[in-house]
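A single protein chain has been omitted from the complex, and every remaining protein chain is retained in its original position.
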Amino acid sequence: MILGIETSCDDTCAAVVTRAGEIRSNVVASQGLLHERYGGVVPEIASRRHLELIDAVIADALERAGASLDDVREVAVTRGPGLIGALLVGLSAAKALAAARGLPLTPVDHLHGHVVASTLGPDPIEPPYLCLVASGGHTFIARVDDLRAHRRLGGTLDDAAGEAFDKGARILGLGYPGGPAIDRLARAGDPEAFPFPRAAPGELDFSFSGVKTALLYAVRDLGEREAERRKADLAASYQSAIVEALVARTRTAVEREGIERLAIGGGVAANSLLRERIAQAAGELGLRLWVPDFSLCTDNAAMIAGAARFGEPIAHPGYLALDAAARLEAAA
Amino acid sequence: MRIEASTPAETEAAGARLARRLGPGDVVLVSGELGVGKTTFVRGACRELGVSEAVTSPTFTIGQVYGGRVEVAHLDLYRLASLDGEDPALLDDYLTPDRIAFIEWPAAAEPRLERVRANVRMEHLGGDRRAIEIDGP
Partner (left out) sequence: MNVLGFDTSTAATSACVLRSDGEAFEVAPPVEALAAPPVHARELLPAVARCLERACLGFADLDAIAVGTGPGTFTGLRIGIATARALAGASGAELRPVSSLTALAAGIEAPLRLALIDAKRGELFAALHDERGVRIPPLAARPEGLLERLRAEGLLGAEGLLAAGDGSLRFREVLEAAGVPVAEPGSASHVVRSLHLCRLALDAEPTPPEAVLPDYLRPPDAKPQS
């Protein structure tokens, strides 16, 4: 069994996954409510909470898997990218656990975890496939020919999609995190009320800076009262602009690469409009689509343990000096 | 110096022009509203400094370091209302004497920043037009 540990942002996560890809447990202690009060993740608070929770979360993951540390054959941990202080809590715990038991340790690229999340469970996706990853910190399309690595075909040139949702929510005076807030409000609005731009920088790249500015101008031009009255229309139009950009780029990638399997991942994959539109596009293009369970889209350790199955474990004591990395070189 | 830019390319060019006058240890503050093009400005400066990797908003990670002819630190303090409760070493991790640093949304850190070489203020002028006010070398 592989014990996975993930603390790259504000969720303290541990999971137990078998070599065959069966998820025995997947525990997430979310700090969401805590950070909601601050309008975003506060690194110092996130790091403090990780340290308070990490041992209990690992113990819980083992207990729910009906296992003990004696059953663990390998430890997998997120090495980056993410908040450096947060990453270091999980990495330190993982290295120490593995060292004390002489176990191998596999450092995992958080983004690769998202890319291969659909390989977990009873109906695993197999390469070659494309994956759209959209989260609070990242937005990119990757091609997977071999589960050990992914190749980035395109990505955002400025903000990540989740970040665009957060900043848009802030402009609209909604809470944090912005994605769910906009998703909820948009259901009551007209997505075509405002013609927000869908920037098209490069064939497979994204840019969400323009739509953010357009929203800001729209709110300003409407004036406070009118903007408040048309909030749902603004949210729906804004969400639609972001989602349509994600879907259009994914379509282009699928057509260009000629691949018939598509997966999505990352926290933004929980957005209901994105799920609907990507499923529609997959239907039109005759693709098979993998949309992982919500618990595998947001940050989690099962995807980290899952990715470790395809990685290269470092034997004890080769990893003792391993450091975290806030930013990893883009996967080749 | 005040510049008007009407395309992202012009914003990048303004960043590049400033970058030519910077040296290791310099800190540049870049402020302005959401979507005004702060990251675009920093990208232009990074290209000029020999950074070839993607320069994207570091809001999520707070900061990132790029390798160029000189190392470039790119910070975004958007999510930090105040640095008082942060690890006092948070900025030290990025602002070192051998790097050039760009800080978006610097308000939270401004009172305690040293070596500020330039202050860049960006403003929406409607449509795609931007005013870029550079107070520095």
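By written order: A and B. Residues from 1 in each chain.
Basically, a contact is a pair of C-beta atoms (placed from the backbone, for glycine too) under 8 Å apart; a residue touches a chain by one contact, two chains touch by 3 or more.
A quick note: this is a predicted structure, and the numbers were derived from the prediction, not measured.
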item: Shown chains that the omitted chain touches within the full complex; value: A, B
item: Options A:27, A:89 or A:144, residue touching the unrepresented chain; value: A:89
item: Of B:5, B:27 or B:80, the residue in touch with the unshown chain; value: B:80
item: Sole contact to the chain not displayed, among A:67, A:99 or A:204; value: A:99
item: Touch list for chain A against the chain that is not drawn; value: 37-39, 42, 44-45, 47-48, 50-52, 54-56, 69, 84-85, 88-97, 99-101, 317, 320-324
item: Interface with the undisplayed chain - residues on chain B; value: 80-82, 84-89, 92, 96, 112
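Note that only the chains that are shown with their structure count from here on.
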item: Centroid spacing, where centroids are CA-atom means, of chain A and chain B in whole angstrom; value: 26
item: Chain A partner contacts - residues on chain B that touch it in the complex; value: 33-37, 39-40, 43, 53-54, 56-57, 59-65, 78-81, 85-87, 90, 93, 124, 126
item: Chain B-facing residues of chain A, complex; value: 9, 38-45, 47, 81-85, 136-138, 155-160, 163, 167, 170-171, 209-210, 212-217, 326-327, 329-330
